[in-house]
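So the structure is just underneath, and the comments pick up after that.
Shown here: the complex without one of its protein chains, the others still in place.
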Amino acid sequence: MISFESDYIAGAHPKVLARLMETNMESLGGYGTDKYCESAREKIKAACDCPQADVHFLVGGTQTNAIVISSVLESYEGVIAARTGHVSLHEAGAIEYTGHKVLEVEQQDGKIDAKALNDYLDVFYADENREHMVFPGMVYISHPTEYGTLYNKKELEEIADVCHRFDISLYLDGARLGYGLMSRETDVTLADIARLCDVFYIGGTKVGALCGEAVVFTKGNTPKHFMTMVKQRGGLLAKGRVLGVQFDTLFTDDLYFEISRYAIDMAERLKKMLREKGYRFYLESPTNQQFVIVENGQLAKLKEQVAVSFWEAYDENHTVIRLATSWSTTEEDMEKLEEVL
Amino acid sequence: MISFESDYIAGAHPKVLARLMETNMESLGGYGTDKYCESAREKIKAACDCPQADVHFLVGGTQTNAIVISSVLESYEGVIAARTGHVSLHEAGAIEYTGHKVLEVEQQDGKIDAKALNDYLDVFYADENREHMVFPGMVYISHPTEYGTLYNKKELEEIADVCHRFDISLYLDGARLGYGLMSRETDVTLADIARLCDVFYIGGTKVGALCGEAVVFTKGNTPKHFMTMVKQRGGLLAKGRVLGVQFDTLFTDDLYFEISRYAIDMAERLKKMLREKGYRFYLESPTNQQFVIVENGQLAKLKEQVAVSFWEAYDENHTVIRLATSWSTTEEDMEKLEEVL
Amino acid sequence: MISFESDYIAGAHPKVLARLMETNMESLGGYGTDKYCESAREKIKAACDCPQADVHFLVGGTQTNAIVISSVLESYEGVIAARTGHVSLHEAGAIEYTGHKVLEVEQQDGKIDAKALNDYLDVFYADENREHMVFPGMVYISHPTEYGTLYNKKELEEIADVCHRFDISLYLDGARLGYGLMSRETDVTLADIARLCDVFYIGGTKVGALCGEAVVFTKGNTPKHFMTMVKQRGGLLAKGRVLGVQFDTLFTDDLYFEISRYAIDMAERLKKMLREKGYRFYLESPTNQQFVIVENGQLAKLKEQVAVSFWEAYDENHTVIRLATSWSTTEEDMEKLEEVL
Partner (left out) sequence: MISFESDYIAGAHPKVLARLMETNMESLGGYGTDKYCESAREKIKAACDCPQADVHFLVGGTQTNAIVISSVLESYEGVIAARTGHVSLHEAGAIEYTGHKVLEVEQQDGKIDAKALNDYLDVFYADENREHMVFPGMVYISHPTEYGTLYNKKELEEIADVCHRFDISLYLDGARLGYGLMSRETDVTLADIARLCDVFYIGGTKVGALCGEAVVFTKGNTPKHFMTMVKQRGGLLAKGRVLGVQFDTLFTDDLYFEISRYAIDMAERLKKMLREKGYRFYLESPTNQQFVIVENGQLAKLKEQVAVSFWEAYDENHTVIRLATSWSTTEEDMEKLEEVL
């Protein structure tokens, strides 16, 4: 049985685990005050070409979204997101649990559009009843999106422009950021993201870490007493080192980028293989997640040999499934998959 | 200056106010324990033909929606509502403030459709990732809707059937219930609503009261310690009598229904008048709210003599406005409006 | 049966009700935009000798406390209150429901002490673990307290000094403010309160209104989009006029103060009466609430003829009860009570 079920089927990249082992018996302070957290922060700031950035380490993606959004928004504000956004659909209402509405807007292949965003905000500010409505206080985008798609630099700039015009924050969920940055079809760099977003996170869980996400506030805009709010929302790890050591390793010698590029290479092979075998793509994804439409009988057989993800029912007889590569995908996996297909 | 701005431009129906005055100096217990609350409850249960109902009085509509929804739902559940529903759009995020997502579904003229609802629930329960999603725990409908439209009995029954099939509550927001029940085009009675809904409220604020809404739990399903939750959410009035006396009066000698019918009569005249004057209707409403599309220059002039409600921009040059009648609309208002139009 | 159970056993002062009737059929805008709200705001600002004040009308006390506290505090902050404070003990957790901790401090007869408050804050800021604790962001006091006691001007000034030193807000719950201001033993004026507090409310429900409390922000410190937060928390009344007319009447010709003084006169008679009859006071109260310790058998008999409030069990055989006067207490009530006692 081989697995293309997700990009979190393996543990950590071996170098990450080795470093955890090497540093294991050192006595370190808790809650992110240790030297590895400090070093990781500096390396991330350098990688972002953003010396004024402020970096915090959290444990998982939903937690990060809920903490960032709820600590940045005022209580009368909500966050704009694609109807298919992770915060809208697949976080069990974590944002609403903190008291904030997710203001869902239309999307195309997981992406929102600067023009549609601008229209939404224009309509809101023209509405005479807006004092009875949730104020849009932030825009949430994921990059890559939940469908593996990417914004290009111009699209990001346009979205950032709209946000600035309406004085709201732009937040980018980078759960799979490495795979986006290393896509062969992107013109967006980490520095671009740091320049254009007010806050974003660099995903660790899906890109080589056991767990952990690095939140980057880019404009001196870290909410006051952020650490206390992280504690209050259950996100403060006693052994902050666990996150610090992992991110320090991932941002040493470009490991984060290298393993992401490897996953993209595997994804390109996967795409080619699926195309050659006649699979029908649900959409065109330039990153590590590939979505194909499979007839249900065929799917049942496939699942006997390959673990894949259910995405959504396509119609009565077909299902959209996801196959994901990652840093941990092996040559052997690829070969076995080719046989199975 | 005459006003068709809303159905809450006047105080209370004179009989309601007179009764408040008559009972004013009586010493009564607080928090809804007085004899007028008791009497009002009995009359409402009789009017609903629902002896097992449990009736509670709250102050306003948004408060009622937030309290009912948050006290009925489990914390992992959300409420399904039309994208145009009051809870979705015009309550400043009051439902999300209590921690629950409003699961927005498509609508037509403010109404949701049993078939679409059923499909939504089917898709949810077929989704293998549903444990990562907000569970639908309730369906919210408004009747009349925010667009003045009504469900017919068959539509209500079908929606109720879907709710039963999926074991979720059906909640009806009756902020303008009187105007719905007295519409010339309805086949739905108060007893039907009590039979089909798990919980609903009978609007007072917009139908003759100074303030106040009567929540009716119809199936022995009042949440445990409901009064404490009302207190906790800031909705418990010390002088519960204020609400009790008002509803007791409204449900004596069918006052609630009579004044609602009067408002419908005025609305029918209004519709006729608007049609004769060539106004373009935004949609067909059988109740006290009428929506017309007006050219912006014309609107500016109209507003010099008549107060109306901005509803939404129709296009660059036109606006959807609302004109509402109510129990307080006078002959004189109608005549003056005719002149102005 | 006569009632000294509370100060909210009657409806509204007759002048208030008369004014509601006189203005009943006027067409007015909703949500506090009407001329009576405007006029009431101006009169209250004048009475407070605080032209820069910003006045908002809410419906009830618990609602007011929850909305003011949750809209002023940052999410990492809590509110300091006496362990016996209304927000600590008798609001069903309404403050915690908004996500904020009530930081309970010791009290004496319902009052907190500037010295103890200062010590609490000193200890907090000396604590090296304070980033793991709830930050004190506000001090809540009630005046009169839940035990009818009052702060004198010097005590209030000292508390305000501590708040300024630590840069936290001082909030005064004036549910019974009239009875405090008209006490024979107070040196505190409404202008003092406006000068010393950052925000406070003038209670209407217990001092002549059907319902309603007037929140006064005194230092240009109204939270941004306060109205939207009021709506979000279920406190926005569609017919804002109901509150505006009532407060406009109460602050015309000093009605609020006159009816409060009357209640104090009745309370002084009550105290004298209780003292002469040999009743044992639980504490010395200079306002309209009087607390006496009664043997349980005697209480059972008393309750056959007089409604009083249970306060707390004193010991196995005795109970602390409360008798309250108000603007609605009559000569006849007093005479009957004298007979019964």
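Here are some notes:
Chains: A, B and C, in written order; residue numbering restarts at 1 for each.
Assume a contact is a pair of C-beta atoms (placed from the backbone, for glycine too) under 8 Å apart; a residue touches a chain by one contact, two chains touch by 3 or more.
This one's a predicted model, so the numbers in the text were calculated from it and none came from an experiment.
Judged over the whole assembly, touch between the missing chain and the shown ones holds for A, B, C. Considering the full assembly, A:G235 is the residue among A:G32, A:G110, A:G137 or A:G235 that touches the omitted chain. Within the whole complex, the absent chain has one touching residue among A:T145, A:S169 or A:T205, and that is A:T205. Touch with the hidden chain on the side of chain C covers residues 75-76, 78, 89-93, 96-102, 104, 123, 126-129, 131-134, 310, 312-313. In the full complex, chain B contacts the hidden chain through residues 70-71, 74-76, 99, 131-133, 135, 224-225, 227-229, 231-232. Interface residues of chain A with the unshown chain, by the touch rule above, are 1-3, 5-6, 8-12, 14, 17, 20-21, 23-30, 59-63, 66-67, 91-94, 97, 205-206, 210-211, 228-229, 231-239, 241-242, 307, 328.
Everything below uses one rule, namely that only the chains that are shown with their structure count from here on.
Inter-chain contacts peak for the pair B-C, counting C-beta pairs in contact. Most remote chain with respect to chain B, judged by CA-atom centres, is A. Distance between chain A and chain C, defined via averaged C-alpha coordinates, is recorded as 50 Å. Averaging C-alpha coordinates per chain places the centre of chain B 33 Å away from that of chain C. Looking at chain A, residues 75-76, 99, 131-133 sit in touch with two or more other chains.
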